Structures are given as structure tokens and as C-alpha cells.
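Only one protein chain is missing; all other protein chains are in place.
Chain lettering (A, B and C) follows the sequence in which the chains are written, and residue indices restart at 1 in each chain.
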Amino acid sequence: MEKESLLIVDNLHTHFFTEQGTVRAVNGVSFELKKGERLAIVGESGSGKSAMAMSLLQLISYPGRIVSGSVKLGDKDLLQMSERQLNEVRGGEIGTVFQDPMTSLDPVMTIEEQLVHTIRRHTKLDRRGAVQRAIELLRQVGIPDPETRIRNYPFELSGGMRQRVLIAMALSCSPKLIIADEPTTALDVTIQAQIVELLKNLSADTGCAMLFITHDLGLVARFAQKVAVMYAGRIVEYGTVRELYANPQHPYTQSLLRTIPSMKGPRAKRLLQIDGFPPDMRQPVVGCSFAQRCPAAQPMCRTEIPSLTDRSPTHRAACWIEDGIFSGIAKETAPTAEELLHLPPKASFLRHQEPQDAAMPVLEIKSLAKHYKTRSSLFRKNGKVVRAVDGLDFSLQPGQTLGLVGESGCGKSTTARMLLRLDEPSDGSIIVEGVDIAHLKGEELKQFRRKVQMVFQDPYSSFNPKLTIEQIITEPLQVMKVGTGEERRKRARELILTVGLDVSYLDRYPNQLSGGQRQRIGIARALALNPSIIVADEPTSALDVSVRAQVINLLAELREKLGISVVFISHDLSIVKHISDTIAVMYLGKIVEFGPTQAIFGNPRHPYTKALLSAAPIPDPQLEAERNVELLSGDLPSPANPPKGCRFSTRCPAAEHRCKEERPELIEMEDARKVACFLVS
Amino acid sequence: MTHINRKHTAALFILMIGIAMMFTACSQTGGGSNSGASGADSEGNAAPAAGGEAGKVLKVRFYDDPSGFDPASVFRIENENIAFNVFSGLTTYDSESGQIIPDLAESWETEDNKTWTFHLRQGVQWQKGYGEFTSADVLYSYERILDSATASPYAAEFNNVESFEAPDDYTVVIRLKDPDSNFLHVVANFHQGQIVKKEAVEELGDQFKWSPVGTGPYMFDSMKVNSEIVLVRHEEYFRGPAPIEKIIFSIIKDDDTAAIALQNGEVDLVMRINRQEALVRLQDAGFEMNALYDRAVNVKMFNTSIKPLDDIRVRQAWAHAVDWTGISEATNPLLESEAFNLLPKWMDVYTENVPRYEYNPERAKELLKEAGFENGFTITQHLNASNGVTDSDQLEQEFLKAVGIDLQFELVDAAVYNQIRNKGEFEVAGRQLPAVNPDMILFSYLHPDNIAPKGLNGARYNNPELTVKLEAARAEIDPDKRRELYAEVQHIAMSELPYIPLYSANGYWPGYDYVMNVTLNPLSQVNFYEVDINK
Amino acid sequence: MQNGMDGSITTSKGISLPRPKLRALQKILRNRQGLVAVLILLPMIAFAFLAPVLPLQDPLKSNITASLQPPSTDNLFGTDKLGRDIFSRTVSGMQTSMMVGIIVATITLCGGLLIGSVSGFFGGRMDRFIMGIVDIFLSFPSLLLAIGMVAIFGAGMLPVIIAISIADLPRAIRLQRSLVLSVKSGAFIDAARMVSAPTHWLLFRHIIPNTLAPMLVAASITAANAILTEASLSFLGLGITPPEPSLGNIIREGQMYLQEAWWISTLPGLVIFAIAISLHLLSDGIREVLDPRSKR
Partner (left out) sequence: MADYLLKKAAQLIPTILGVVTLVFFAIRLIPGDSTSYMAGDNLSGEAVDALRERMGLDVPVWQQYLDYLLGILKFDFGTTMVSGLPIGQLIMEALPVTFMIAFLTVLIACLIAVTLGTIAAFSAHKGKKLIDQVLTWIAMLVDLMPSFWMALLMMLVFTLSLGWLPASGPIDFSDPVGLLQRIALPLIVLSLGQIATIARITRTSVLEVLNEDYIRTARAFGTPQLLVVFRHALKNAAMPIITVAGLGFGNLLNGTVITEFIFSIPGIGTLLIGGINSRDYSLVQSVILVYSFLFILVNMMTDLIYKYFDPRVKF
């Protein structure tokens, strides 16, 4: 039946007037939201989805301004309201949940104060009544023991817990609509699953509509009923989730769906990537803004702006090419590696490494551990000991890629730093090509460091802003005193070509490059010393979906061409599945399951691995609707006081008495897999 | 995660503030006056006192932190002013003429200026009920000055004394080694001459300097350190109680502030202003200036032991090169008047008959050429940092440069400045001669026995002819012969110029017209006994 | 200028300047505050150092007849007690005062950079030791320092510079230490350590260049304050010795005649104000240009 409409947005324009020019973040957005309906707005960063959401409640601050358009909530137009009237709506009829729980709560005020202030502003309750209401809300959003938790400060709660408080705040005055701006992006996979489930149930129970802003197509499939795809400040496709995923009409939506590595089925050789870069919002839009990157672009697309035309009663798309799938976007075949990398046929310095005898692993880790002592006070010397990494054992064959997967606090980054000897391990050994570098010092360490290099996670802080790209790439050579100035410049040119960037970039500064380009420079720097192992610590988590595929493909190409072994660290299961040969699942400083990718993803045996795989959303509404998501209870325990016995026992649905007492060891299983769990063996 | 909750911190924080406030409060009650009844409240309306007109209060500006009023160690004029009104000597100075007049001694006689017999006044009462004044007090006072335990800087004044005796309660006989016509100045109401009471000194020990007991017209009442000193009338003063019941000295250090405080009525009388512009403003505003002209002579000291200052011609050239009177008129006409001699004009032995060095740059150049310095020389002079390089110094520098003498200044802070001058480690320096008695100037600054660093003769001047005449003058009984000898001494000094007289300083105590007969005696002390208010 | 988003390499107004220094200068001039600062500072500096050539009266020549004259055509700033032309004294005073300001700023900048970096980079006992000394100096009354310096070296430029530098150095050290701590946590430091880059390489190639901009900003503010402190020191007779003029001692002498001749200390005061304002603007300009992070 036709539900009546709650919110009608018509031709909304929001521009940011910065010194470098006017950024047209929202370029004419119109859509309609029914009562109790869950609509998802999906798009990459820079597509204007957050700016649009914030414009609804006029939360845009200088130098942004809402230029034109209307937002009708029932009969009232929110954009014409005065600040006082708007303050009635904000938090009253429309609640909001923001992205980063770590910074969205006032750090110096207790949870109680912040909740009570909001409640009392929009309701007639006195202080005591408001506190009662707050405690109810906290229980409703699933916070254990709300009576004591309410008096805590934000910094005393975990990320997941804080997001629940924010949701409670949004719910506090029984709103008609909740705007959730990427509410789970900053959370770990299992916690993200809990929050999404919570939002879904709350929407069903309270009947309030939800506007869910995200860049993760998997989440859209799991959560939303309707979806709108935004690109360059405009909605390019809008419709029900099933229709859009089954039969995407706009080339951009189609490319997006194909760039995501599928969790199911065989490993695709190469991800389909969208070439080029997201548009520069400072230039006026001529024709369809996706035309530049669209393989099926027609001359007309470059001149006139397509408007949303109906493709079915509940499905619209803004594209001149009317029907069906476009031949230009091939299913599986992709341009061969050579043209993609426009690599000179024979890269002089990158000698082709013949794979050494397969038996000798290039990297072997034996009971690796790292303990930090926290000095709790002047007199109590023996403060608590944090066991960040508590005994790891794994090995890496030459040319192979090992995926290290786990949620935050599991010790994967600490392990990466130890492989690079950025931190010295407390004990255990790290054997690189037969030599244990765990406690090497001085010159010997320096020589062995040429063999292992790292690609860093945050492209914005891994380059010295004062150096040119050439200086950055050649720094390893300069420090290791390899070759003369001229040779180093020649190698720099080769390296930059290897990572698919134009030679002219050598004179640029890091702040003149986009995230994707910087990550390529990071890889070039890692290749400078021609290492045999590259440790990639979450190289793509800071990148947009379309750019992510380019970097993954580049890593995959280099691994094949140069025979480099890679340790790939990530919390994103789909990418790890795509690129790794073997997988190690870590939990609180220990490996709980280790084995070939196909075996682990196909048939996970450890309860934690199962929970992880089920928590990760799959971009297929059909599948998402059928599978029931095993929700893990509780929160990530802190490494400072790990539970006794099996570390997963506190959250494991199938935990027995034995699990609580003893600690399971990794034992060999049939298909070259190892699992650390009593129930499995 | 244990952390103290907020209420706990707030309590501690308030506790800290509490300590600070208690700190303030307790100091206020604890400190304050450290002896006697605390003074009247700040508006100055005193509690009515027995005898004399009741309630008259005089507020006077004091210009520095006091450093004690014990005659044995008092120094700097403002402290000597207070001591002058609290103590008495055998003799004292007449405010108008500055001549010696009787004080505790009614009369005295001497035949040979060697044996002096003083007849003491009877029935004189000590302040604060320490009984009647007798000759024993005089002997105790002088012995105390000579006693090395007191380490009084003024012990040297009694070097010429052979013995003191008190035949009876009211007579004191003093025998000198050599006759000294100026001896009456030594026993005057100044420094070593001021009589103290034995019991009071022993009772108060080293705090005696902060609550002095004397026989003068005013008693010490109370003091707030660095802010206020209060004197009250000594009811049984032997000349009768003074007209003003209480004097409050309020410490204001900056001269400009003092002038403003006077104009604003916060004080009735200002104990010294040395700033020309402030004086002009007060004069124009119609305030009484209570001036004392030619108080003391400021001189320039040459260190005659170093080249080229050992040559008389160079020193004379220096005198001719600078238009001293011109500088005074340009910078401080009110504060400075002309000076041609080492002694101030009010002294009886002062003589006009001395060589004058008028401003004559050509003559200066000739003298320098004669002395072999036609292309000049460089000299450094140290100056006191607290008053910096004054306008007059800069003008003098310019005049000297015109004749080729390059005078460089070096600013040092007060302690170093005094040390350099007392030790004589200077090439040229400025000095204000202590205008107490002719002997104090001529003997200390011209006699070879006092050559620095032992004495004050920084110029290291040693002229046997002058020394003989000086000692003769000291011993001479006949006043005319004495004046003639001193005249010759001054003539020789002024022709050889170990010191150049720069200007004669004038002193001003500006005040309202209702403050009657404030007279600065030549020692720039004011006898508050004579001062009265008729508002 | 396209920031490489669409791959084009030329700036909209021509080829991008290769050398970073030139480009930074270009940015400062374009930035409004930087421009105003340079417009005020440049003529002053030129004026001060061209003084001997300019048709100015001799700052030391006194003329008793023209004492305390108000500003007029031949004496732009009027005359002082000794009839000297205050305008020429201000110009040559500017020279001395700027010298004091610049030298103090350089000393605090270099001292701060060096000691602050050592303390921030090495941490541990060294850091606690240096911070201990800095605390002691901070709690030390700076006036005692100034008087001590003058008593030992005598008044004049040298003790003034030393006294002010010692008073300002602890603040610069603390600032540099905090900057080093934040830069040290950047990933590019790990990237350099990944190839065993030696300490001096980390410090002088990575850390110090990134702390330079805020330190330059602080240095320009220190310079402005130094000129002012010299004025207060000369109030206590510890500043530059007259007759050699400095902005400080002119104001100090003028203060005595504030009621009769207000212009003596007020007009040079305005000059100090102009210098200080332009230094502050310059520091804001530098901060905006060299420190993009601070741009909102």
C-alpha cells in the first residue's frame, strides 16, 4: 500500500565558497522519503552525500551555504525556517547519528549530562524524569548495566558503545526520521554488524524512517529498502534495492558493483577498475559528469546533463543510453597487465627474480611476542603488562601473499612493525631468508632491512610534506648509499612508471596528489631497494572504492611480475580474499585459524572466523535477506586484561567450561589448515 | 579505571584557594605596626591627645624605603630627617642660619678649643618614660659609637677626642688631642652627636633602629614596612609639646607620582622632588616651594694619579671647555644654581676670592696644546644606572667633544657605582660633597691622610702647602685668622682644581600654604617642632 | 592552480615554480596579511639602514634654545629636552631596536630549535633533565637576570640581548619540543626508520623542516616583544645607554615630560606599534602560507 510521504527534497543546491574557488558539492538533488522507509544514499567521497544530508537540517557551516532548493517535512519547508524553529526540529522530529563515535560526544561531559540536555530541550520532563528516560534508551540500544554506564565519560566507553549512546540520543525524542551519516564506517566488522541490526530493528519497532549515508554497497544490500546512488553532487540512479542490484541502469552503478571483490565464488583474476579520478567539483558541470570515465560515453553525454528518467515504476536513472547493459563493460575480461601498467617491456633494474627452491620459506616467524609494561603510578612499578602480540607462528613462501585479518586490537599492526624491526620483539624470532633479524643491531640490521619494506596505511601522513616525490622515492637509496645521483634519478623515473604514474609527478609535492596517487608513490618507495618481502599495512582502507581497485591490481601485478612475497594486513575480508594465497585470522594477539584462502573462506572452522565471515555484508540483497547473521555478543576485550583460557571464550557462542580454563594451541587439520579451538579438533 | 570523581577535585581546589586567602588575612593582622599603639585610621583624624591643640595631623611624602634610625648607623638624608626630630644632640643647628645653637647643653666654654666643658639642661624627660636625661646618657652614647661591636661608620669622627668625663649629673668635660674649632659640629644633633638611652638600646637590641627612643620633639609611633612611618608628639619635650600631634610619612617613590599625590591632596608636604618639570608644575599651581638654595656643591672628581689628569692645565682646560651654568639653565634651572667653590655659600668660612673658569673653548684648546694633547684624549666616567645618563651629562659630553676630549659613559648599578667611587677605581666621577661643616669637606677631600681607598680623597690630592694651612685652620681659635687660613686653602684648591665645582644643589619641600614655616636647615633637615598647620 | 586532480601539470598562470622557496615567497605576497606586513616593514628597514644617507639632522646634536618644541615642518616629531630632533633619533633608534629584536629572535629560534628538538626527539631522562632546567628558568624572575647581566657586563646592547634571550628561550624550547613530539608520530618517520636512517637524517631532513613554520611565527612575535622589553629595561636604566638612541630610551626619557611634551614618547611609541603590528601580520602570513594544516 502507498505509504504517505514524510520528506520531499526538491532541487537542492549547496556550494562551498573557498579561497581556491566555489566547490559545487550538491548540484540539484531531489528525492522523496516515505514514512518508516529505509533509504540509503551511496557514493564515493566527494560525491556530496554527506553535504546533502547535513543541508537537510542546515548544519552547513562557513564557507558552505545552501544556495537553493526546498526540503519539505510534512508541510513545513526546513530551509525557510528560522534558527529557533529549526532547533525544535533538530533532535525533535529528526535525529542524527554521525560517523566517528570517538569524536562525536563531548569528551568533558558525562553521558548522562549530554542525554539529559537533549531530552529536556525537546520534552517537558524534569531532571529526574529525563534521567529515567535516558536509562531506558540506553537499555533499548543494548548497553549493559545502563545505571552505572550513564555516569561514565565518553573516553571510558568503547567505539561500539559510544555509537549506541549516539543512537540513543537520536531516538530520545521519538523522531519521525533518523539521518545516519556513515554510522559504522569507523567500527570493526562484528560491531558494525551489531549496529546495523540495531538500526534495522529500531526502525521496524518505532516506525521512524531512516536516511542511511554510506559508501559500502554491502551495507546497502543488508540494510536499505530503497537506494539512491550519488555521483558529483547529483543522484544518478534511484530505486528499490533488489531492482538496482539485479539490473543496474547507470554505467557508474554497474562499475561500482563490479569493482567489489565478491566474497563468494572463485577468486577473480583481476578487479575491474574505473580509470581516471573522481571529478574536480570546482569546475562547472557540462553534460554528464561521469562521461569522462564512462566506457559507453556518447558525444551527447558530454554536452547535455541527463535527467532522472523512469526505467520502471520504482526505478529511475540519469543516463542518455536507454536500456540494457552496455557492451563496453565486459564481465570478466580486462585489459592485459602490460597496457595497464604501460610498463616498458623490460624494466632494466627490476631483474626478474626466479623463484628460489619452493621449500625454503622467505619469511618464518616463531613464537613472536610483544609485551608493553604500563607504569600505573610512581610507586607501583610492576604495572599491568599488555600482551599486544602473544606468540605467533607462521611462514611465507616466496612469491606467495599472506593475508593477516582481524579486528582492531588483535595485534596485526604491531606484528607488521616487528617484521620491519620498527619495534623490537619481546621474544621469538623472525627469520628472513635464513637469518634471524629479531635482535639484530646496527650495520647487520641495516643490510637486512633492504629485504623487507612496508607500504603504510594513511597516505596523508606517510610522506614528508616538504620533500618532492623524487626525493621521497629515492630516500631509501640515498640512506643506503646505493648508486650515484644520476642512477638514483633514473631509477626514480622507472619506479614511477612501474606504479603507473606520469614522470612529471616527480617534481610535485605530496599535497598536490590524490589519495590513490599517493598510495602508488608509497608502493614505488617500497620497491626502491628491490625487496623480497613487502608488508602492506591496510594500504587501501583510506581510499575510495573506485581507486582501491587500481591499487590492489597494481600490487597483484607487481607480485606476479617481480615475484615479491607480500604480507597483506587488513580488516576488509573481501579484499584479503581477493589478493591472498593463505589467510591468518588473528584475535587478541593470537592466530586462531591459518590456512589457504579457498579453505578458510569456503569452509571456516573456528567460531570467530565464522562470525567474521557472516558479519561482513555481501553486495547482494537476495543473499543478505536469506542468510541470518550470527551476531557476536559483547565488545572487543582490551588487550590490557585478556580473558583467562581461550581468549575468544567470553564472546564465543559455543564456549564450554574447558574453553574458559585452558588455552587451545594451533593444531594441523586436513587441508593444510590450522585451528586453535577445542571444539573443532 | 580508578579516578577521583569531580566533587573530590573541586573540594581540593577550594581548599587551595582557602589557604591563599588565609595567608592574606593572617598576614594583615599579624604584621603591621611592630610597636606601640597602632596609628589612627587612614583618614588621619587622630584620637584626641592630652595637652597641645588636639588632632592636628601632617601627612608628608617619604621618598624611599627607610633603612633604620639608629644614630650609630643611620644613612641617607630621609632617614637622617626622622632621626633629627626624634633625637637631640648637645648642640643643634638654627633652621635659618645653620649656625650652632644650644640643645641638650644649655651652655659651654673652652679656652684652647681642646678642653670643652658642657653644662646640661635639667629636667629633660626621655620619650616613652625612660626617665630623666643625665650626663651618664651622653657618655654612654659616645662610648657606644666608639665601641667596635657597634661597628659604627661614624666612629672616625671622635678620632681627635682624648677623653670624656662627667664630673656630675649635669656637666660633661671633653678633652681633645689637638684643638678643633669645628668640634661643636661633632657633638651636634647629627649622626654620632645624637644622644641615646642605655636601657632602651639594651632592651630593643638590633630592633632599636626600628623603634628609636630619644629626647627630641617627636616619638616614633609605628611603621608599615615599605608604605608608612608614623611619629607622634613627645608630650614632655623640654621646649614644650610641638603644635602638630601626629606626622604620617607615606612612602611614594616616584617623583611624578608624588607631585600628583600632592595636587590630589593625598599628602600635605612632599619631602623632596628632584624633577625640574614637576617643580615647575607645582610652582605654577601655587604651592609653597619651601626651598633651600645652595644646599651642597656637586663636583667632578679627577683621579690625578693617572695620565693625562695629573696635568693641572688639562684639568683647567676641562673647566673652561664646558659652559656649566649654561647646562644648569638649560636642564634644571630650579634645582641647580651656580657654584665656584667646594664649600656651600652658607658656611661662615666660605670665600668669593677664588679663581673662576668661565666658558672659553679657545682657552681650553690652548691649554690642551700646551699640555701636549691638541688632538684630545678619551676618558670613561661611570654613572649610576638608576638615574641613567642625564641630560646634563650628555650636554657636557658634547661640549668636551668640541675641544677634542672624548668622554665615554658606562652605566653601572648603584652598588657597583658606590664601590668604584669609594675605592677610587675611577678616571673621573661625580660626587656631592657632604655639606655638614667646612672640615667634613676640605679635610676629608683634600688632606693626604684621607686618600682613597682609605678615605674620601678620591682625587689623591696631596699639596703640602695646602695641608699645613688646613691643619692650622683646624686648630686656630681666633675666628678671623681661621677664616683667613680657610680662604687660602680654598684659593689653592680652586687654582689646582683636583675637583671642579659643577653646580650648587637646591632642595625643595613643596607643600600646601596651610603648612606653616617649613624651613630646610643647611643640612636639609626640617625641624618639625617649628612646623604648624592652620587649615 | 590545479592541484593535480585531473593530472594537468601547468599552473593556471604558467609553469609551477620549481624551487619551494620562490613559491613560498609568491604565496606570502599573495596572502593579504603577508602583503600588508611586507609593505610596512620594508620601507622601515630601508629607512633605518639608509639613515646616514638621508637628509636627517644629527641625532646627537643638541640645541638648547629649541628645547621641547612641538612637531613642526623641520622637526617632524618635535624636539626633546636638549633640543635634539626626535625624528632622526627615532630613525637611528629604530636601527638599534630592530637589531635587538632580530638578534634576540635568532638566538631564541636557534636555541629553541636545537634544545627543543633534542628534548622532544630523544625523550626519556634527557627530556626530563632539560625540562627541569627550563622549569627552573621559567620560575626565575627575569628582572633579577636582567639586573645581574647589567651588573656583570654593564648596560648596553649585549646584556639587554642576553637578558631578553634567556627570558624567552624556555618558551621557544617548550614550543619546539611539542612540535617535535607531534611530527615524530607521523608515518614518514617510520618510513625513514624502515631503511635505518640515522638520527641526524631524521632530525635535519624530516623533523626540523616541519617544525620551522610555527617556530618562525613564534620568532617574529618574540622580536616584537624584545623591542618592547628593551623599553621597559631602559626604564630601570638597564637598556641601551643614552645618548645613543634606542626606541626604548627615547620613550623612557619622553615619559618624564609626558605632560609638557607628550609627543616625545608617543610618536616613537607609534613606530614600535607599527613594527610590532607588521611583525605579527608577517607571522600570521607565514603561518597561513607554510602551514596548510592551519588553513580552515
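In this section, a residue touches a chain if its C-beta (ideal position, glycine included) is under 8 Å from a C-beta of that chain, and two chains touch if they have at least 3 such contacts.
As the structure is a computational prediction, the values presented were derived from the model and not from experiment.
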Among the chains present in the display, which ones are touched by the chain that isn't there? A, B, C
Write down which of C:Gly123, C:Gly148 or C:Pro209 is the residue touching the left-out chain. C:Gly148
Determine which one of C:Ala37, C:Ala197 or C:Ile272 touches the chain that has been left out. C:Ile272
Where chain B meets the left-out chain, the residues are 3-4, 6, 8-10, 12-13, 16, 20, 23-25, 27-28, 30-32, 34, 41-42, 61, 65-68, 75-76, 148, 151-156, 206-207, 209-210, 224-228, 250-254, 256-258, 260-261, 263-264, 266-267, 386, 413-416, 418-419, 422-423, 431-432, 434, 440, 444, 450, 452-456
Identify the residues of chain C touching the omitted chain, counting contacts across the whole complex. 132, 135-136, 138-144, 147-148, 151-152, 224, 228, 231-232, 235-236, 251-252, 255, 258-259, 265, 269, 272-273, 276-277, 280, 296
Please give every residue of chain A in contact with the chain that is not shown. 57, 59, 61-63, 83-84, 86-92, 95-96, 98-100, 103-109, 117-118, 121-122, 153, 155, 166, 169, 377-379
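Keep in mind that, in the parts below, only the chains that are shown with their structure count from here on.
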Chain A-chain C separation of Cα centroids, rounded to whole Å: 47
When centres are defined as mean Cα positions, the distance from chain A to chain B in whole Å is 87
Expected list for chain A, residues touching two or more other chains, is none
In their shared complex, at which residues does chain C touch chain B? 60-62, 64, 67, 81-82, 147, 150-151, 154-156, 234, 236-238, 241-243, 249, 252, 256-257, 259-260
Touching residues (chain side chain C, partner chain A) in the complex: 2-7, 9, 16, 18, 20, 186-188, 190-198, 201, 205-206, 209-210, 292
Can you check the complex and tell me which residues of chain A touch chain C? 20, 277, 280, 417, 420, 422, 445-446, 449-450, 453-454, 456-458, 461-467, 475-476, 479-480, 502, 504-505, 507-509, 511-514, 517, 525, 529
